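Missing here: one protein chain of the complex. Every other protein chain is in place.
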C-alpha cells in the first residue's frame, strides 16, 4: 500500500500539523494497536487514556488535548470526521468486479456502459441500463427495465427485481433484495377463507449516494413507487415495506422494520431494531431510540422512545407483574386521594 | 398493455357500472395520481377527500359515496377487494424465468415438467421434482429430494435445502431460505464446555398458495417436519424455527420471529416485529399487535399485546425509571391503604 506524507495528509484534511511533514503514514489503526507507520485518532473521550502511550506515528486530535501526545499530531476540530475522510485513502478492498466475466449472463437488450464491470455468474435481464463505472458483484441479479446509476457498486449476491431504479454512487451489500412484492393481501370475503393478493404494480426509486446493508429488503410499491431519497443510509437486515418514503440523509440502523405507506422525513436517525407501523408521518430531524415501536405520527423533531429498562430478570418479573396491575393501582391511588 | 372495457371489468368484478361501458381502462392508480385511462378505488376513508377531484377514468367505490365522483363508477360493497382482484389483470411483471436457461445446472436425476422454466445460473439437484408451469428464478438452488408444486414461482436467489416440499401456486421471494438447520444444540456436559449439535433430520412442508417474503427463513424440523399450511402468507424477514406449525391462511408481517415447536392456529394475523417463544400453542383467529412478545399459550381468539406507548424520550425516561420501582410503589400503596 502506498504511504502518504503527513504534510499531504494535513493538506487533504485541512488540519494543522505539529511534527514532521515528511513522516510516512501507511495505514490507520486505533490508539491501542497503532504501530509507528500508522495514523490514529482521538474522538471518543473514553479512549483518551490510551493517548499518551500510543505508538502511533501520528494522531488526529483536537487542539485542547494536543499536549497529551508527544509525537506527530494533526489538529482538527472534528477528529472523527477527519478519520472518516482519511479512511477512504487507506481502503484497499478489491474491486467488486473487474471487466465482464465470461460466466455472466447479460441479455442482448441490456445497455451496459463500456466502463461497467459485471462479476461471475451475474444475470442482467433485458432492457436494463447500467451506467458508467458500475460494479455488479458475482451472482447478482438485475431484473428487466431496471436502471443502475453511474458509479454504483453491488456486492455479490444482490437481487434487484424488475423496474427498480438506483441512483449514482450507491453501495448495495450482499443479500440485499430490492423490488420484491409488498405484502398486499385482502381477506377473500366474509364467507370465503383466505386472502386475495394485491399485485404490486409500482417500483422502487433509490436516490444517489444511498448505502443499503447486507440482507436488507425494500419492497416495490403497490401502485406508486417506494422511495429512498438521496443520501439515505440503511444498515443490515432493515425491512422497508411498500410505498414507504424516506427523506434525504436519514440513517436507519440494523434490524429496523418500517411498515407500508409510512413517510419518514429527512435527516432522521432510527436506532437499531426499532419498528414503525404503517401509514404514519415522521417529521424531519426525528431520532428514534433502539427497539422503540412507533405507533403514531411524529410531527415535532426530537427523540422518541418506548420500552422498559433492563433489569435482573427476577427483579424485572416483579415489576412486570405490577405493570399488568397499573390500571388498578391508579384506581386505588385515586380512591385514597379522595378519602 | 391491453386495455379493458368497463363493461368487462364490471362483469369480472360483479360490480354495478354507472357510466360508459365502452370506456377503455389501461391501468390502475391512486385517486391522486390516476390519469384518464386509469381505474382507481376508494377503500380507506382517509382518501375520500381526493375523490371529487380525481382525474381517474373510473373509480371503484361503495354506493353510499357514489355521488361524490362525477365520472364512471364501479359500485362494490368491498372496493378494496375489487382493487385486489383487478390488480391481477394489470400486472405486467415479466415472467420469473422462460424456458430452461443453458447456464442452469439441472441434475440428470431431477424430474422437471416440460412446461417448467428454470432461470440462468440456477441449480437443481438430484431427485428433485418440479411440477407444471413452475418458474425457478435465476440463481436459485433446489436441494435433493425436494418437490416444487405446479405453478409455484421462485424469484431469483431462493435457497431450498434438501427434503423440502412446496405446494402448488406458491410465490417465494428472493433471498428466502427454506430447510436450513433448526437451532438445536445441547450443552456438552457439566464438565465440558460447548455444545453438541442436534442434527436436524426432519424436513419442511409448505402447503398450496403460500407466499413467502424476501429473506424469510424457515428451518427444517429436528425429527418431524416444520409445517406451513395452505394459504399462509409470510412477509419479508420472518424467521420460522424448527417444528413450528402454522395453520391455514394465517398472515405474518415482516420481521416476526417464531421459536421452535410453537403451533399457531388458522386465520391468525401476526403484526410486524412480534416475537413468539417456543413450545407454545396459539389458537385460531388470534391477532398479535406489532412488536409484542408472546410468552405463553393463547387459547382464546382475540387481540394480544405487550410493550409500552411511544413518548418523547425525556418523558419516557422518567416513566421508565418508575417502571423499575413498580413493586415498591405497589408496596407503598398497600401500606397507605392499610393505615
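Per-chain numbering from 1; labels A and B assigned in written order.
By our rule, a contact is a pair of C-beta atoms (placed from the backbone, for glycine too) under 8 Å apart; a residue touches a chain by one contact, two chains touch by 3 or more.
These figures come from a predicted structure and were not determined experimentally.
Across the entire complex, the residue among A:26, A:107 or A:120 in touch with the chain not shown is A:120. Which of A:19, A:57, A:137 or A:260 touches the hidden chain is settled by the complete complex: it is A:137.
Residues touching the missing chain, restricted to chain B, are 103, 105, 121, 123, 125-126, 139, 141, 143-144, 157, 159, 161-163, 175, 177, 180-181, 183-189, 193-201, 215, 217, 219, 222-224, 237, 239, 241, 255, 257, 259, 273, 275, 277, 279, 287, 289, 291-296, 298, 302-309, 311, 315, 318-319, 322-323, 325-326, 329, 332-333, 336 (touch as defined at the top). Of the residues in chain A, those that touch the hidden partner chain are 27-30, 33, 46, 78, 80-81, 83-85, 87-88, 90-94, 101, 103, 119-121, 137-139, 155-157, 171, 173-175, 209, 211, 213-215, 231, 233, 235-237, 248-249, 251, 253-255, 267, 271-273, 290-291, 307-314, 316-317, 320-321, 323-327, 329-330, 333, 336-337.
Methods note: only the chains that are shown with their structure count from here on.
Rotation relating chain A to chain B, from a C-alpha superposition: 120°, rounded in steps of 5. Measuring from the averaged C-alpha position of chain A to that of chain B gives a distance of 25 Å.
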